[in-house]
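All protein chains of the complex are present and in place, except for one that has been dropped.
Naming follows writing order (A and B), and every chain is counted from residue 1.
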Amino acid sequence: AKPAPTETIKLTYSNFFPPTHLHSILADQFCQEVNERTNGRVEITYYSGGTLTPAPKIYDGVVSGISDIGMSVLAYTMGRFPATELVDMPHAYPNGWVATKVANDFYHKFKPKEFDDVHVLYFHAHGPGVVFTTKKPVRTMEDLKGLVIRCTGIGAKIMEALGARGYGASQAEAYELMSKGTVDGSFTPREVLKGWKQAEVVKYVTGCYDIGYTANMFVVMNKAKWDSLPDNVKEVFTELSEEWIEKHGKVWTYYDRAGIDYFLTFEGRELIELPPQEMARWVEATRPLVSQYITEKTAMGLPAAEYEEYLMQQVKYWTERMPSETSCIEWVKKELAK
Amino acid sequence: MRDKMENFDKFIRLLSNWLNWVAGVALVLMLVLIVVDIIAAKLFNWPVPGGIEVVGFLGVVVVAFAVAQTQVLHGHIEVEFLVSRLPAKAQRAIAGFTYACGMVLFMLLGWQSYEFGRTLQISGEVSMTQRIPFYPLVYGIAICSIVVFLVLLVQCVQVLGKAKK
Partner (left out) sequence: MNPLVIGTIGIVILVVIFLLRMPVGFAMAIVGFIGFSFLVSPQAGLSILARDIFHIFSSYALTVIPMFVFMGSIAAASGMSRRLYDASHALLGRLRGGLAMSTVAACASFAAICGSTTATAAAMGRVSLPEMKRYNYDDSLATGCVAAAGSLGILIPPSTIFIIYGIMTEQSIGKLFVAGVFPGLILAGLFIMTVSLICIRNPSFAPVGAMANWRERAGVIVGIIETVVLFVFVITGLFLGWFSPTQAGGAGAAGALLIGLVRRQLNWQGFVNAIKDALRITCMVMVIVAGATVFGHFIAVTKIPLVLSEWVVSLPLSPMVIMGVIVLVYLLGGCFMDALALITLTIPIVYPAVMALGLAPIWFGVIIVLVTEMGVITPPVGVNVYVINGIAEDVPLETIFKGIFPFLGALVLMIGILLAFPQVATFLPGLTTR
């Protein structure tokens, strides 16, 4: 083998999460750990809060070399990931840890060619989306009728299926939209109650876990950059990615609990759980979304039915093995609390 | 030669004016869409699907298609106080330089917007909620950039031409 060149490899990493968010802190630690395990060969400059590339431009930014590594949400660039879209759809994800595991399995099993223009490091995905409302409690599907609910991507389709009107806007705008009453609520993971301060304006949270949709997030690297890395550095990245999947999963599970705990510290807030018969109606109403996906993508030549079967199987597999909420909270407090 | 230049100048002004009309139509459409959306949402509880996305996309047309005409009118902000105190000859040389820089900028922007548009088209990226393909807007920016390039070219030639007289 040829002798290792001594010069350091400099990389950039662009993330849309604000710097104080735990997923941003994890990404920052990832960069430091790469540096450590390569004995300083690789130096990564980390940009959070979309300061280098805004959330919807991060994937394309990695492809075109603005940053070497990027983390963002797949649904922010709709249409670019026709196969992986399925992961976001209602699959009754019990928490973010399971969704994260399933998202990674899906990629490794099918290697969809939509990711051919990058090197995938790993994925992570949030816990089940719930309904926030600011004035009117939602106890039945009928209560949703006519409400204007902020959502994006697959959330918009679910809201439409349930009779609400979707209003597409980013998480950054949600606080202002709800506080002014431009929208009646939001369809989103519980995490944002704390992470994005929305508990200040949300009065009711309706859990609808049996339809639990998620938003899959990628961590990818520029393909040419990846190909130029020496093998031992590649190994470090692969090894760390595997470890970080677990960490992000635990953080998501932690955040959903933390969001609700924070929400309940405010006065006059209510957490609504749907009774089983009502929950079943919501599941029934949203079922066509997945069958529609299968029809559409099969027509595109993708083995969509096989995707769905595998996903359902993996949700079940990981749900049986998931760590308890308490253990995730303790882990976060021990490992990530300042 | 001079005649040709004058005809070309006229043509470019006409072109800028046409693009500006496109921008104007987009501005009025934006207004109409917003008003319809308000009425539909408040009175009939039915906001126009994708209203927000389309308003943002119309914003691209409003701005990009007006850049050329704004340049024809010298409407882009400049810091004048230093240059306006220099002798006429130096002023022309400086103007030639800044026009050249501007031309390079818009040539690159035109080229890169075309490339970006192609990337979006090939990858099949669409808008977040209504799944509207928006690559044509990026091609629009590319076309407008080329027109701005031509406006700057004409203005540059005119400024330098004065020097020869």
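In the analysis below, a residue touches a chain if its C-beta (ideal position, glycine included) is under 8 Å from a C-beta of that chain, and two chains touch if they have at least 3 such contacts.
As the structure is a prediction and not an experimental result, all values here were calculated from the model.
K.L.:
Could you tell me which shown chains are touched by the chain that is not displayed?
P.N.:
A, B
K.L.:
Can you tell me which of B:Ile94, B:Ile143 or B:Val157 touches the chain that was removed from the display?
P.N.:
Answering carefully, the residue with contact to the hidden chain is B:Ile94.
K.L.:
Going by the contact rule already stated, which one of B:Ile12, B:Val126 or B:Ile141 would touch the omitted chain in the full complex?
P.N.:
Considering all chains, including the one not shown, the answer is B:Ile141.
K.L.:
With the full complex in mind, choose from A:Pro18, A:Gly79, A:Gly163 or A:Gly207 the residue touching the hidden chain.
P.N.:
In the complete complex, the chain left out is touched by residue A:Pro18.
K.L.:
In the full complex, which bits of subunit A touch the chain not displayed? Write them out.
P.N.:
12, 18-20, 45, 47-54, 56-57, 60-61, 64-67, 169, 172-173, 175-177, 179-182, 195-197, 200-201, 266-267
K.L.:
Since one chain isn't shown, list which residues of subunit B touch it in the complete complex.
P.N.:
Residues 20, 23-24, 27-28, 30-31, 34-35, 37-38, 42, 52-53, 55-60, 62-64, 66-67, 69-71, 73, 75-83, 94-95, 97-98, 101-102, 104-105, 108-109, 111-113, 115-116, 134, 137-138, 141 of subunit B touch the chain absent from view.
FYI, only the chains that are shown with their structure count from here on.
K.L.:
Just the number, please: Cα centre separation of subunit A and subunit B in whole Å.
P.N.:
So the centre of subunit A lies 37 Å away from the centre of subunit B.
K.L.:
If you look only at subunit A, which of its residues touch subunit B in the complex?
P.N.:
It is residues 56, 60, 63-64, 75-80, 82, 114, 117, 146, 148, 151-153, 156, 165-169 of subunit A that touch subunit B.
K.L.:
Of all residues in subunit B, which touch subunit A in the complex?
P.N.:
Those in contact with subunit A are residues 41, 45-47, 49-50, 52-53, 116, 119, 123-131, 133.
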